[in-house]
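In what follows, a structure is listed as structure tokens, so that the remarks can point back to it.
A protein chain is absent from this complex, but the other protein chains hold their places.
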Amino acid sequence: MSTTPDFRIKGRGSRLGAKPVRFTFDGKTYEGIEGDTLASALIANGVHLMGRSFKYHRPRGVIGAGVEEPNALMDISRDNARSQPNVRATVQEIYDGLKAKSQNRFPSLAFDVNAANGLISPILTAGFYYKTFKWPAAAWDKLYEPIIRKAAGLGVSPTEEDPDRYSNRFVHCDVMVIGGGAAGLMAAKTAANKKKSVIICDENPSMGGWLLSDTDIRIDGKSGAEWAADMVAELTAMPNVRLLTRTTGFGYFQQNMVALNEQVTDHLSRPDPDSPRERMWQVRAGKVIIAQGAIERHMVFPDNDRPGILLAGAAQTFLNKYSVAVGQNVGVYTACDTAYAAAFDLAEEGINIPVIVDHRDEVSEEIQKQADEFGIRIITGAHVSGTSGKLRVNGMSVSKHTGNSDREDFDIDALIMSAGWTPSLHLYSQSRGKPEWDEATQRFLPGVSPQNCASVGGCNGTDDLADVFTEAAKAVGGKASKVKITDDVSTSGGFIGATGTSADKGKAFVDFQNDVTAKDIALAVREGMHSIEHVKRYTTNGMATDQGKLSNMHGLAIAAKLLDKPIPQVGLTTFRAPYTPTTFAAFIGHNRGKLFDVTRETPINDWAVEQGAEFEPVALWQRAMYFPKSGEDMHAAVDRECQTVRTKAGIFDASTLGKIEITGPDAAAFMDIMYTNGWSKLKPGRAKYGIMLREDGFIYDDGVIGKLADDRFHVTTTTGGAPRVMNMMEDFVQTEFPEMDVWLTSTTEQWATIAIQGPLARDIIKPLVTGANISNEKFPHMSVVECKVCGVPARLFRISFTGELGFEINVPADYGRAVWEAIWKQAEPKGACAYGTEAMHVMRAEKGYIIVGQDTDGTVTPYDAGLSWAIAKSKPDFVGKRGLTRPDLVADGRRQLIGLKTKDPKKVLQEGAQIVADPDQPIPMKMVGFVTSSYWSGSLDKSIAMAVVEDGFNLMGKTLYVPMEDETIEVEVTNTSFYDPKGERLHG
Amino acid sequence: MLLIHCPYCKAERPELEFSNAGQAHVVRPSNMEEMSDAEFETMFFIRDNPKGVNLERWRHAHGCGRFFNVVRNTITDKFLKVYKAGEPRPSDKEIAELNK
Partner (left out) sequence: MKNFNALNLAREALRGHKGWEKQWTSPEPKKKYDVIIVGAGGHGLGTAYYLAKEHGITNIAVLEKGWLGGGNTGRNTTIIRSNYLYDESAGLYNHALKLWEGLSQDLNYNVMFSQRGVLMLAHSVHDVQSFQRHIHANRLNGVDNQWLSAQEAKDYCPPLNISKDSRYPIMGAALQRKGGTARHDAVAWGYARKATAMGVDIIQNCEVIGINRAPSGEVTGVETTKGTINAEQVGIVASGHSSVLMDMAGVQMPLESYPLQALVSEPVKPVFPCVAMSNAVHAYVSQSDKGELVIGAGTDSYLSYSQTGSMHILQHALDAIIEMYPMFSRMKMLRTWGGIVDVTPDRSPIIGKTPVKGLYVNSGWGTGGFKATPGSAHVFAHTIARDEPHKINAGFNLDRFRNGRLIDEAAAAAVAH
């Protein structure tokens, strides 16, 4: 034949007048028509070879016409950033300019060098890799594995960031119907008539399901397609119904939450740039109606994988829905009546059907009669014992079950097959319902789901259309309207397992994509894999991208037969979401880039941005780390900031500190429980450092707390700790001490907090403060007062985290930036600077002030941290008091927080570096502690460090060692107060 | 995602609004100091962890902020009862009834 035959059957289906669409496949341009899938358009052009298998790289054609497709997987790319691997050609709608590429082949689909794997296929049997590649020991991941990896995999991952958008919707409805076939439409209509809010979704571009593939059915005189279209029109007109096409119900979660994914633009030639590519729906439904239908099985026989061999139902769909004949000379192999309908439909269009091979011993008189009318020969009690053809099937051999002696060969260019239909239990099983084995029909059916759902139609094993309608209506508490149905073909019959005899040569594929044959299953069983999960995992049967939609039942039946056990005893593998592969992007929706997580910014943040500050993330906050002047690196900037604060002053945005307002008559009593030290006797107007423990005695949080009145505390927490501190306080006040009259309010975001530290601090703020005397005498260190700053109501603290004279001004957040700028206006002319978190860290370390989470982790007690002075042992109770007395927490030799002085004062230790007593010991070394904080102190012109060291308090003056990769650093144990140890500057 | 009934808001809300707060009815004794190490271990570390009915606490963290108790089956994840903090533990008989 010199030209490609056109397999388009004009006038079949309802596609007259559909516009031509041009697309490319592996660089070659083809023409299809509007509404085609990639698969139907290629078949119309006589192309069946669409892919290569996973292991043996065997040439493969399309098998199905829907989501079950294991072979025809392609890469569809709009551009470099929009490449999509592993797209099923049977699902992808074509559009003008679509570019499809075959996968898993080199250099081309027709000639793939890896097909040489087929030559050694006797070795590459199930689990072969477990038995070899063990020598030499190091060779697995250096030599063998890279080769295996390269040969495996299907498509190619995108390499660029995806520019498309994805959206996410949450909805509630009374009835969620999954599947828009006959059953789904009837259920939706019945529920809608009862004024229920209804959502119905279907994975296809139009609803109707099998009705669109079967042209013989008549419902009240209408064709199935017409009936479905009318139902859709009626549902669309109802305000209480939402119809979603191209939308797959892929997951069923607790309490009737169903997840759907809607394809919005993948079928469009030029998508609206403002439209999302996909939309995920998370639906909480009163009742879920599962109407997923059934999926046809292939026959397992030798060389059943040549291009041109496909499911009979798929051939019928291609013909009746897409106006395409799968061949001109089509053989049939079946164990089910439905394949006859496909064969007769093809025959009606003049396609030659040389033979129908029926695995069963007899067929009904009616079928025989119809076949006779078409002049089609039926051979019963027979099987296909082999096929021929390299890149396309060209012949089949037929043998009677009784023996191979009467073998007959037929020339064909396509072979359609049906082993019957498997009810799709996917979502039912995901709802945690247990499938139940129906011995009579040899299939698993839904039982009773623990959730409020019902399976109707094909997925419930209901064959007869009238029964389907009754059942669907009943599932939503209604009655189906009376309809007259004719020419409904029964889906009865079927076969599971491998056909043929041991004399047959060739590979009988159970799982096409993963190249699992009936012999592989047998090998697994022979080797002791007697649970279906073992068989699955050993052979990889059912683990391909179709997740066993075609292969699971066959694999199970083959194993059961070999084990001589009933099928349900061998077990069914669990169905797991998603029903069909779903893009990661759909799950993510908008949560990308900056929207990945919340970013908290202080009211002063923008000022710091304008000043060119460098930032660091701290918990959810972004904090200014330092404010470099031009030409300064971090080290120089931090040095300058520290020196400026120590000699003049600096201002610091402390707004991220957690703040909790504790009020009520029992506020002090509550504080006494939550913190280790005493609060009842503290005078209003005074502030105190507080430590909070967990019940187990370890440090949980710390902060300075001001007592504003006997019944009011202004609590501060660490930046990251605020939510958990609040949660723990709420827990105690609500559940342990509900009798306490105390109220907690998170005020972190209500206050902007500005620290002014340094010898000039008072001079800077004095002109701005009204309503309070802030002289050293009237307002000493650790005081708090309510006053006004810049005319704004403020809470002013006299506190210091630098060791200098210091204040912290809290003003309502909305005034934060204005007050900050007013202070800056006072500060800048005096030579003060703005400083960031790094300078803050250096200065607090110079003073030996700890940072919870850095100098302590969850294993440090307040005693370990040298904070025993902050524990009021005389209090009858506080959280952690009992925990602190446990044996290991009071044992000798605990790690304690001390200071370290490097012998070489220029040497700055690395935070996290480990400390040993004996540097010469062999590895593994006995480590006695580690460096928690370490900085260069410009003020002291030397390095400083803090560390936790075993028995550290008793090691003052002792020499220890910090072994680094390239040197060992000698250090001396000191106390942690490096700067102004007497604390005189605080009180200035 | 679980759907949880808050007994204070009297409404069902998605799990995202709540935080689990562990086993319910673990009592912090008033005489903590007299507890033995074993008793402390039991209170702080040992948990029922039942396969079946669990009594547990949740907090409507992104809602009313209240802690409350629930009876939930850890095999089916079904909520059998929700009640306010401070209300008594349901009797074994009631729990068995709920779990039917």
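Order as written gives the chain letters A and B; numbering starts at 1 within each chain.
Simple rule for what comes next: a residue touches a chain if its C-beta (ideal position, glycine included) is under 8 Å from a C-beta of that chain, and two chains touch if they have at least 3 such contacts.
Computed from a predicted structure; not experimentally measured.
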{"item": "Chain not shown, its touching partners among those shown", "value": "A, B"}
{"item": "Of A:His534, A:Arg712 or A:Lys788, the one touching the omitted chain in the full complex", "value": "A:His534"}
{"item": "Among A:Asp36, A:Asp639, A:Asp696 or A:Glu730, residue touching the chain not depicted", "value": "A:Asp696"}
{"item": "Given A:Pro239, A:Gly631, A:Pro924 or A:Gly957, the one touching the chain that is not displayed", "value": "A:Pro924"}
{"item": "Contact set of subunit B toward the excluded chain (per top definition)", "value": "1-2, 15-16, 19-20, 22, 37-38, 40-42, 44-51, 54, 56, 72, 74-77"}
{"item": "Positions on subunit A where the hidden chain makes contact", "value": "54, 82-86, 120, 122-123, 125, 128-135, 137, 140-141, 145-146, 148-150, 152-162, 251, 253-254, 257, 259, 282, 432, 519, 523, 526-531, 533-534, 537-538, 540, 543, 545, 547, 574, 576-578, 581-585, 587-589, 591-594, 596-597, 599, 616-619, 696-698, 718-721, 851-854, 856-859, 883, 886-889, 910-914, 916, 923-925, 927, 930, 963-965"}
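Note that only the chains that are shown with their structure count from here on.
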{"item": "Approximate Å spacing (C-alpha centroids) for the pair subunit A, subunit B", "value": "29"}
{"item": "Subunit A partner contacts - residues on subunit B that touch it in the complex", "value": "1-3, 19, 21, 28, 30, 32-33, 35, 37, 40, 44, 57, 59, 61, 65-67, 76-78, 85-86"}
{"item": "Contact set on subunit A toward subunit B in their complex", "value": "253-255, 257, 282, 284, 432, 450, 695-696, 727, 730-731, 734-736, 738, 876-877, 881-883, 885-887"}
